[in-house]
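What you see is the complex with one protein chain gone and the rest in place.
Note that the chains take the letters A, B, C and D in the order they are written out, and that residue 1 is the start of every chain.
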Amino acid sequence: MPDAAPAVPRHESLLRVFVAQFLSSKVAVLGLVMLIAFILLAILAPWISPQNPYDIGSLDIMDSKMPPGAKNFDGTLTYWLGTDGQARDVLSAILYGLRTSLFVGFVSVIVAFLIGAAAGLIAAYFGGRIDALLMRIVDIQLSFPSILLALILLAVLGKGVDKVIYALIAVQWAYFARAARGAAIVERNKEYVEAARCMSLSWHRILWRHVFPNCIPPLMVIATIDLAHAIALEATLSFLGVGVPVTEPSLGMLISNGFEFMLSGNYWISFFPGIALALIVIAINLVGDHLRDILNPRNEI
Amino acid sequence: MTETATLAPARTPRHDAQEAKLLLDVRGLRTWFHTRDGIVKAVDGVSLQLREGEILGLVGESGSGKSITGFSLMGLVDAPGRLRADRLMFGGRDLLSLSPEQYRQLRGKDMAMIFQDPMMTLNPTLRVDTQMIEAVLAHDKVSRKAARARSIDVLVKVGIPSPEERLLVYPHHLSGGMRQRIAIAIALLNSPKLIIADEPTTALDVTIQGQILFEVQKLCRELGTALIWITHDLAIVSGLADRLAVMYAGRIVETAPTPEIVGGARHPYTHGLISSIPSIHTRGKELFQIPGSTPSLLNLPEGCPFQARCYRADSQCLRAPPFAEVGPGHWASCWHQGVQA
Amino acid sequence: MSEPAVILGLRNVQRVYTQPVDLLSRLGGALKGGVKPRAVHAVAGVDLDVIAGEVIGIVGESGCGKSTLGRMLTGILPPTAGEIRYKGKPVASLGGAARREYELGVQMIFQDPYSSLNPRMRVIDIIGEGPVVHGMIRRGEKEAYVSQLMHKVGLDPSYRYRYPHQFSGGQRQRIGVARALAVKPSVIVCDEAVAALDVSIQAQVLNLFMQLRKEYSLTYFFISHNLGVVSHLSDRVAIMYLGRIVEIADTDTIFSRARHPYTQALIKELPVLRTDRRQFDTIKGELPSPLNPPSGCPFHPRCPFVMERCTRERPVLKPVKAAPAAASGTTAAGMDAGKRHLSACHLDDM
Amino acid sequence: RDLTIALRSEPSSMDPQFHSLTPNTQMSETIFDPLVRTDGNAKPIPSLAESWTADGNVWVFKLRKDVKFSDGSPFTADDVLFTYDRVPKVPNSPSSYALYLSTVDKVEAPDPHTVKITTKGPSPVLLANLSMVPIMSKKAASGPAPEGKTTVELNRGDGLIGTGPYKFVSWKRGAEIVLDRNEHYWGEKPVWDKVTYRPITNSAARVAALLAGDVDVIEDPPTDDLPKLKKDKNLYIQETPSVRVIYIALNQGKEPPAGMQGTDGKNPLTDRRVREALSLAIDRKAIVDRVMDGVGLPAANVLAYPAFGTSEKYSKVAPADAEKAKKLLAEAGYPNGFTLSLGSPDGRYTNDKRIAQVVASMWARIGVKTAVETMAPPVFFKQRNAFAFSAYLAGWAASSGEMLNPMTSLIVTKDPARGIGTTNWSKYSNPDVDNLVLEASKTLDDAKRAELLQKAGDMAMDDYALLPLQFELSVWAMKKDIRYGGRADQMTLAQYMTLAK
Partner (left out) sequence: MLSTIVRRLLQTLVVVLIMSALVFAGLYVIGDPVLMLASPEASDLEREAIRETLGLNLPLWKQYAIFMSKAVHLDFGNSFLNGESAMRLILERMPATLELATLAMLLSVLIGVPLGIYAGLRPRSLAARGIMSGSVLGFSLPNFWVGLMLIMLFAVMLGWMPAGGRGPVETFGPIQLSIFNWEGLKSLILPASTIAVAKCALIIRVTRAATRECLPQDYIKFARAKGLREKRVLGVHLLKNIMIPIVTIGGLEYGQVFAFAVVTETVFSWPGMGKLLIDSIITLDRPVVVAYLMLTVVFLAMLNLVVDIAYTILDPRVRLGAA
């Protein structure tokens, strides 16, 4: 043993440190638990929800707008959270809506992350014209109203959950591109990149193996915030009538549908999905906030 | 030989008439940071005496607690840090009993501080005159005009050409050396009794460093200001300080008049520091090296903090050595203190 | 071979940075007509031969172009003018395998032990990536290879799966050394490689450098602003001022018989341990901005011996007449490149 | 007292001849008067014309003598000529008023108080059409442009002078339109001194504005809120049957339409039995009760009985009968049903997309799997015209209040050249019906015309040419001290609002 210091066990990896740090905040752990619970509920929705709200044949219009706790016509089913205007069980609709919302959120954020990160890294690494070009595209993207974009995409591609995802990706990738570029410019000037260049490594190797992993933390932070944003944005699009199809309602769709009933006293149709949305967004943000604290304590917006 | 016994003479400074009055008297200063991972004992039992007009060089490696000692004296320890001391007297006042407002009035008036990085110490968004005048107005009820005039005086003293113009610019227009001079000028504005200089030349080039040292030395002599010069470079302070104190892991391990330290260090760490300085004379030879690296201040093991790296360490060192006088005005904290290193 | 092999040759190497000009000043410029992009002559023309096996120290104040020069040597940064030759061949014309051989042959050790190691890679990958990618070793041999290197630089090989943040500053610097050694370089450029280290650690790393030099017969290009460190390590020292070399000679000559007033001042400034109180007596003024360097001799505004001529005419680097090395040497042309004492000062002409 | 009305949509222009659109029309009905008006049941009643006589193609209108414009100038036949002359000259009109004068050949003024109109052929709809064209003041609306005062000028109130009960004061686009009582009005003075219209497109916001007391009357409160609004003691709700029918059109082309599956390349919708089955599957009463909260009437025809030209036969809805529907499907060869798509606009008609979903679930119960496709109205109409659905839900308002209008637009075979069947996007074509409707359109004798129309309507309904679902009730909610009788044409007219006793 050349050195007196005790050998640190091999498994004390970054991941370990990261996990330990993450677990140090109770609120964040609570957020994570909530988030996982929501994800599980969403995945298991077809098996645990009392009714399949997509199966329109099983809906009976006579059961519409039942208050929470009411039973259905032949008493076989209790609507714990009531029913909506289409006689959908609100609880089931929330579970399925959760599925749509989370799916839309996750998929759009992941794809936007990948596209944006690639564009941002390339812009930062090469600079000059490529940078200018990519950033102008980003500018255009950012000054284009998302609602109009969504409407155009929906008109061109038709309605569908996947189309909403395209719209959200188109809106979001630009944020990632900007952030990735900012992070990559900082990283590019660090000495380890020069060291890698000294090693005569190819640019793509340097970019992906060296620079990119170091840009992930700030991007992860944006990703969590964006996830919450994507879900909220989808809800807004649905509110403006350019969101997911009525037959596959997301939480946002449920809220905006239910809003018509808000003043009439049938509060549950909109209220419970609203609570679900608020909870999930809060859970994501709690996790994201803490991630930001441990991943990049300096740059926390 | 307990601490109290050895330090007894210093506690009655008035009797010590052959030299100037005791300005600063610190005993058992402990500044601990209560962090999530545990308690970081950044300063753990520092004792210091400083007479009026005396220049003390505080030397130590990075992380040994030099800056925190300085901040503790200034009452500027930040949030998770907690300060305790057996005795903290400054100019006859007990700093431990001061209210925050009284402490504020003391800061910048009777004791001033200069920081390491001249690029960061001046507020980049405020003009130099604003930053100087506010320092005067914080302590004296004088007109802005008088404050400005005083600023110009002091700028001249620290050797800044055409000070009126310099007052009107933003810090970033000035070079590092200029900025450091302005920081020194700000420290001098209210004619403090003590200046704590925290590595003020580390970030500067050799030639500029020389200029700053020159100005500071001159001013302290002229104004009779006491100075604590914090640095990690023994060579720099050796030509400046009357007395040196060497810090290691949050304590002072040796203190003595400069010639004594340079010529006859008693602590193995001090000795190691001195002999590991590279120079033209060491060319071609292998440098003396202290093995290992600086210990973490978190959960430092019992006993002498240097034992793990010390060539003289033995079982005795598992107990903390006392800080004892080993010669006239020469104190060291080592079980082997009698032995000249 | 009577003449030592020149491994890296620099001929009038220059590097100009054009700085983007900020908005308002550009507006101002536009109103006055004509905006010149501001050009920094970071390196304004350096001629230098690095001899295989020597340690050449480069000293100068902050911003005088030391790092820029070092980066150009390693090939990270292309020079804007002039020529760099590696083993006699101009590197600009190298391609393919020859280019790679050059790039790997000149390695760099960086100042900041924190930012110079990729925080998301394990030590084994940091050290082993280069040799594996370039096929110097097979993937399976990586572990053994890295372990052996780590051992060599004084690191416990069992730490090879750790990440950089689990090491202290001195240990990190050793990782950087191992990384450079891994591709079997012949020249190592050390850019302030010990400046960030504490004195006690600095001594360890300096000793390591010397030990490795012997073992691998390395050539060091040692950049530092600390004359003490340079004097300890180097065979030859070049003093830079505002992008140019103003004096170059072997270490003893520089420290005993420096000709250039700037070098003399630097040596006087060199802090040394002493028991008496020192009288500081310094060069006035500061390093001028490379944006608008002074006319004539760049040092003239600070020079205690300034003459009228100095403000007009820039002195060129030329052999010092009375230099003993020159006297003992043969003719100027065939003179041993490593033994010449050159200086750029008009005082030499008198 | 002043009155504030929340409108469901803002007029696009103040020019009474620019854009034929309900919000515009109701505004010009208040500021102007036409020669003839229609009453709440779409019957022509005198307005600026005291009386009229028709003789073949020549109509003679006797004008009221004591009428003054709101600026005090007298109203004469000249103004009528000017008005009718201006109609085709209005540029860039997105929906021209020329439509209403298309049957007019010639307009003359034998004397200042008589107008003689010659039509191109027998024109039974002339009176209804003229009621859509309000009379402008020649003096005020003349100008250098070919059309006199331009639309832009009129929008600012320049030249916007009528004989109506109110006169224009100001229009802040998107915010409010203010009218003042016309002191020169020839008829009975309306109750309100000043009327302010505020466009509040979001229906919930409209209700909120009423509840918050910001406005006195709102148009079209959401049906879901009605039960609660009705209970509110501070409010009064007026429900009036309207001329709007909500229907489902079935694509009856030879080829299976878009979205249809499981039919072996045939289009089952061409089979009358299938159409009947689909109709029987729909429980219209449930839709009216549960989706519309009672704000509608189950529909068996394209216009509610006893409107002109409707027959008693289709005055009542046959009860839903899923069993019979399944039997019919089986007879037609689809015992297991098939799959089709049902398009619906989202937000064009009251509860449109919800009705579509409910219909889909009802059809699902007889085995016809239905994919509901709802979309924003502009997208929907484009898709509909491209035949992108197997069936679609839409609405039709018979603005003239009689059967000829819906029959011509919805049922008659599409013939772009003759401009008939314009909204028949179902490819339904029955020459017998076409002939009857054509004949009716040329018959001046009311009794005879009614009979022809009844016959044509019955034929179409026997055929299940399209499936009427419900007639919308027009609803107004107002403060309890206000009364409004409501109108079948769904217009909100301030002059007919009164204070409750």
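Note that contacts are C-beta pairs under 8 Å (C-beta built on N, C-alpha and C of every residue); 3 or more make two chains touch, one makes a residue touch a chain.
Computed from a prediction, not measured in an experiment: that's the story for all the values here.
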{"item": "Contact residue for the chain not shown (choose from B:Val26, B:Met113, B:Leu167 or B:Ala241)", "value": "B:Met113"}
{"item": "Residue numbers in chain A that touch the chain omitted from display", "value": "27, 136, 139-140, 143-149, 151-152, 155-156, 225, 228-229, 232, 235-236, 239-240, 252, 255-256, 259, 262-263, 274, 277-278, 281-282, 284-286, 289, 298-301"}
{"item": "Missing-partner contacts on chain B, residue numbers", "value": "71, 74, 76, 78, 104-109, 112-113, 115-117, 120-127, 134-135, 138-139, 170, 172-173, 183, 186, 190"}
{"item": "For chain D, the residues touching the chain missing from this view", "value": "12-13, 15, 18-21, 91-96, 98-99, 151-152, 155, 172-176, 198-202, 204-205, 208-209, 211-214, 376-379, 381-382, 385, 396-397, 399, 405, 409, 416-420, 422-423"}
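In the analysis below, only the chains that are shown with their structure count from here on.
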{"item": "Chain pair with the greatest number of C-beta contact pairs", "value": "B-C"}
{"item": "Centroid distance [mean C-alpha coordinates] between chain D and chain B, Å", "value": "90"}
{"item": "Whole-Å gap between the CA centroids of chain A and chain D", "value": "45"}
{"item": "Numbers and ranges of chain A residues touching at least 2 other chains", "value": "3"}
{"item": "In the complex, chain A residues that touch chain C", "value": "1-3, 7-8, 10, 12-14, 190-192, 194-201, 205, 209-210, 213-214"}
{"item": "Parts of chain B lying in touch with chain C, wherever the complex brings them together", "value": "61-62, 175, 177-178, 205-211, 213-214, 217, 232-236, 238-240, 258-259, 262-263, 272-274, 276-280, 282-283, 286-291, 293-294"}
{"item": "Sites on chain A touched by chain D in the complex", "value": "56-57, 59-62, 64-65, 85-87, 151, 154-155, 159, 241-242, 245-247, 259-266"}
